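This part shows subunit A:
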Amino acid sequence: MLNVGLNHFLVISAVLFSFGIFGIVTRKNAVMVLMGVELMLNSANINFVAFAKFGAFGNQGQLIALFVVVLAAAEAAIALAIVLNIYKTFNSINVDEIDSLKE
Partner candidate 1 sequence: MNEITLTNLSIVILFLPLIGFFFTLLFGKRIKKMYAFEILVICSVFALTVVLAFFKLTQFVNARIISEFTWIDIKNSAILPNISIDLGIMLDNLTVLLMFVVALVSMLVHIFSLVYMKGDKRFNRYYAYLGLFTFSMNGIVFTHNILMMYIFWELVGVSSYLLIGFWYEKKSASDASKKAFLVTRVGDVGMFAGILLLFVTYHTFTFDKIFAQISAGVLPFNSGFWLTITGLLIFCGAVGKSAQFPLHVWLPDAMEGPTPVSALIHAATMVAAGVYLVARVFAMLTADALLVIAIIGAISAFIPATIALTQKDIKKVLAYSTISQLGYMIMAMGVGAFSYAFFHLITHAFFKACLFLGSGSVILGMHHEQDITKMGGLRKKMPLTYATFLIATLAISGVPLTSGFLSKDGILAGTLAFSKLTGYWVFPVVGYFVAALTAFYMFRLVIITFHGEPNDKEKFEHVHESPYSMVIPLVVLSTLSIFIWYTPNPISADAGWFLPKWVHTPATIVPNFARFDFMKSFAKPGEIKKEDNTKAIVSVVNNDIIPTRTTIITEQPAQEGQEEIIHSESYTETFHSYHYPAILLSILVGGFGILMAFVIYHWKKISADKLANALKPLYNFSYHKWYFDELYDYTFIWLTMFLSKILYWFDANIVDGIVNGSAVVVRFASRFSAKFDSIVVDGFVNLLAYISGFIGIFFRKLQTGKVQTYVIYVVFSLVILLFLFKSF
Partner candidate 2 sequence: MENFPILSFITFLPILGMILILFVPKKQEILIKWLTLLVTGVQLVTAGFIWRYYNYALGGINNLNTFQFIERFRWIDISGLTWLGNVKVDYLLGIDGLSAPMVFLTALITFIATLSSWNISKSIKGYFALFLLLDTGMFGVFVSLDFFLFYIFWELMLLPMYFLIGIWGGVRREYAAIKFFIYTLFGSVFMLLVMIGLYFSTTETLANGSKIFTFNIIAMMDPKNFTATGILSPFNPNNLRLVAFIALFVGFAIKIPMFPFHTWLPDAHVEAPTAISVILAGVLLKMGTYGILRISYPVFPEITHQLAWYIALFGMINIIYGALCAMAQKDYKKIIAYSSVSHMGYVLLGMSALNSAGFSGAILQMFNHGTITAMLFLGVGVIYDRAHTRGVDDFGGIANQMPIYTGFTTLAFFAAIGLPGLSGFVSESFVFLGSFSVPSIRVISIVSTLGILLGAGYMLWTFQRIYLGELKEKWNKLPDLSFREYAMLVPLALVIVALGIYPSAMLNLMNSSVNALTDFMNNAQKLYSLVGKY
C-alpha cells in the first residue's frame, strides 16, 4: 500500500497551483481567470491542511484553510459582481480588452 506522505500533498498542491496560474495567464475570459484564482487558493488550502497534519503546528492549518474558504467565497462573490459590472460597461469580459487604465 502506498504510504501517502507530505510530499504527495505538496506535489498535488503545486500542480493545482500551476493549473491556476496557467488558467490566469492563458484564459481571456474573466470568469475563467477567477476560476484560476480559486484553484490557486485551494492549492494553498491543501498546503495548509497538509502541513497541519504532518507538521508541528497543531490544527491551526485547518483553521486558516476554513478561513480561506470563507474568504474565497466572499472574493468570488465580489469578483463576479465586478465582472458583471465590467460586462455592463465594456460589453465583454475579455480581460485583454479591459485596458482603459492604460493609455
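Observations on the structure shown:
Assume contacts are C-beta pairs under 8 Å (C-beta built on N, C-alpha and C of every residue); 3 or more make two chains touch, one makes a residue touch a chain; residues count from 1.
As a selection rule, all candidates are chains of the complex that A comes from, given by their letters.
Everything numeric in this text was worked out from a predicted model, so none of it was measured.
Per the touch definition at the top, the candidate among 1 or 2 touching subunit A in this complex is 1.
Within the complex, the subunit A residues that touch candidate 1 are 21, 24-26, 33, 95-96, 99, 101-102.
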